[in-house]
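All protein chains of the complex are present and in place, except for one that has been dropped.
As written, the chains take the letters A, B and C, and residue 1 is the first residue of each chain.
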Amino acid sequence: MDNKNENVSILGFAGSLRKDSYNKMLLTAAQELSPENVKIEIFDLEGIPLFNQDLESKPNDKIKIFKEKIKAADGLLIVTPEYNYSVPGVLKNAIDAASRPKSANPFEEKPTGIMGASIGMIGTARAQYHLRQTMVFLNSYIMNRPEIMVTFAEGKFDQAGRLTDEVTRQKVKEFIVALLQWIIKFK
Amino acid sequence: MDNKNENVSILGFAGSLRKDSYNKMLLTAAQELSPENVKIEIFDLEGIPLFNQDLESKPNDKIKIFKEKIKAADGLLIVTPEYNYSVPGVLKNAIDAASRPKSANPFEEKPTGIMGASIGMIGTARAQYHLRQTMVFLNSYIMNRPEIMVTFAEGKFDQAGRLTDEVTRQKVKEFIVALLQWIIKFK
Amino acid sequence: MDNKNENVSILGFAGSLRKDSYNKMLLTAAQELSPENVKIEIFDLEGIPLFNQDLESKPNDKIKIFKEKIKAADGLLIVTPEYNYSVPGVLKNAIDAASRPKSANPFEEKPTGIMGASIGMIGTARAQYHLRQTMVFLNSYIMNRPEIMVTFAEGKFDQAGRLTDEVTRQKVKEFIVALLQWIIKFK
Partner (left out) sequence: MDNKNENVSILGFAGSLRKDSYNKMLLTAAQELSPENVKIEIFDLEGIPLFNQDLESKPNDKIKIFKEKIKAADGLLIVTPEYNYSVPGVLKNAIDAASRPKSANPFEEKPTGIMGASIGMIGTARAQYHLRQTMVFLNSYIMNRPEIMVTFAEGKFDQAGRLTDEVTRQKVKEFIVALLQWIIKFK
């Protein structure tokens, strides 16, 4: 099929509020390394408040925009750090906030890829499998493979935050192409 | 041994900001149903900000107090709702915030019990196992058994938020006695 | 689309060797409750030996047949008991044996549904999420929803092993229709 050249829009977000987050850098690298027909828009989670169900009928503007962008995208790219052997509270909270109320879950049937970077040797594997379980409930279609778990991230990005490790750059390229095909499968 | 009568202090917190949270009610029930020598202090997570590693050296007062109270307690009782098949972002974020910096992790070697309530039939089992994995990293000593997963919570509390279901009241009592013994084991 | 009437073949297997296994009964019920165009063939795991990598190039006949049937089917239905808060060794071993060598993994891109029955109140949820993680590696496409976790199974089947609980029968019917649509999505 020729549809690898179809235009596809992806909303990407990284689960960290830290300025020099390796996960933000990894997301930027994915954006840069995407083929021409794939456009990754990056959404910053800063400004999404802690979720309180009492207020779920009056979400703030940031949440409203987040939900609309998720709904509008052809697919998602979630880049997760690992905190305390699981998904960071910041990322889980953003997903919780966007998922409510249940009747307006924007993740429904959304093809999604997951990656992550860490300074340790496990590279966010533990966080990624917890995140996959969350997305089962939300009925996103999470791509199984390839997986990207960037280990020892401190040696793979330069001072300016650019991904410099060639092996990882190649893997990110392949990941985005696989995600493109995964998204097209459900169109 | 006679040490079942030893005085023990437990810090309890529920992973919800909602006013009429069943998990808050369950925690209050645990407090009420504790034997005389067990004192459960309830800590409200409202006011713990979203964690940003750039600011971890300057935690706000609420986080400072949370950390001190965790450190001072003989044991912990964490009451977790289940959001999207995992730990709520609000609870995970509070744990992330309290756990940093790593050198001052107050959860270290702290005997801990986990319970949860939900309106569904699984009763937060999925959240509880994710939380257990997080506490492995933080080196808390999580009690294995008994487990409390309150299902169909909407029928087990009255309008005033009091746990009325007799079977559940009995289970909570037994849970606290088991947690007491678990805490004493490590003293 | 009219393709709901397409003929679809599903291979089903239950993770128990016990004669009167509720999970075997549940699988039989799924077979009985399928629409006319869905044919579920039941495969019995009895005779699949414990996996030993030294012998993986000479699988016994039962494994060979199992692998061929998985490959030939349009989709899979795995019915898992829960032993010790996870997938039974018997089921995990059958999957391990069938998955090797990696180059001939028959689960690759196979649309798959998971259900389970237990006599407890959790209904195999813990086993199902572990199984989902295994199928990520094997790159099966596991349907997210609906999920079937039959609780208190001892009251839902009659002496002859027939599923008699009407609510569960209805859920099984809906599950099979959803699985049919999931399978067709990938054809």
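By our rule, a contact is a pair of C-beta atoms (placed from the backbone, for glycine too) under 8 Å apart; a residue touches a chain by one contact, two chains touch by 3 or more.
Worth saying up front: this structure is predicted, and the values here are computed from it rather than measured.
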### Message
If I consider the whole complex, including the chain that's not displayed, which of A:Arg126, A:Lys156 or A:Lys171 touches that chain?
### Response
A:Arg126
### Query
Which of C:Glu6, C:Asp96 or C:Asp165 sits in contact with the chain that's absent?
C:Asp96
#### Entry: Touch with the omitted chain, as defined above, among C:Lys67, C:Arg126, C:Lys156 or C:Lys171
C:Arg126
### Task
Check each of B:Tyr83, B:Tyr129 or B:Phe175 against the chain that is not shown and name the one that touches it.
B:Tyr129
### Query
Where does chain B touch the missing chain, residue by residue?
129, 132-133, 135-137, 139-141, 144-145, 185-186
## Note on the structure
Across the whole complex, the chain not displayed is touched by chain A residues 85, 121-123, 125-126, 129, 149, 151
### Query
If the missing chain were put back, which residues of chain C would it touch?
16-19, 21, 49-54, 83-97, 99, 126, 130, 133-134, 136-138
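Here is the rule we go by: only the chains that are shown with their structure count from here on.
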### Summary
Per the C-alpha centroid definition, the whole-Å distance linking chain A and chain C comes out as 31
### Message
Counting only Cα atoms for the centres, state how far chain B is from chain C in Å.
### Response
36
## Note on the structure
Residues in chain B with touches to at least two other chains are numbered 85, 126
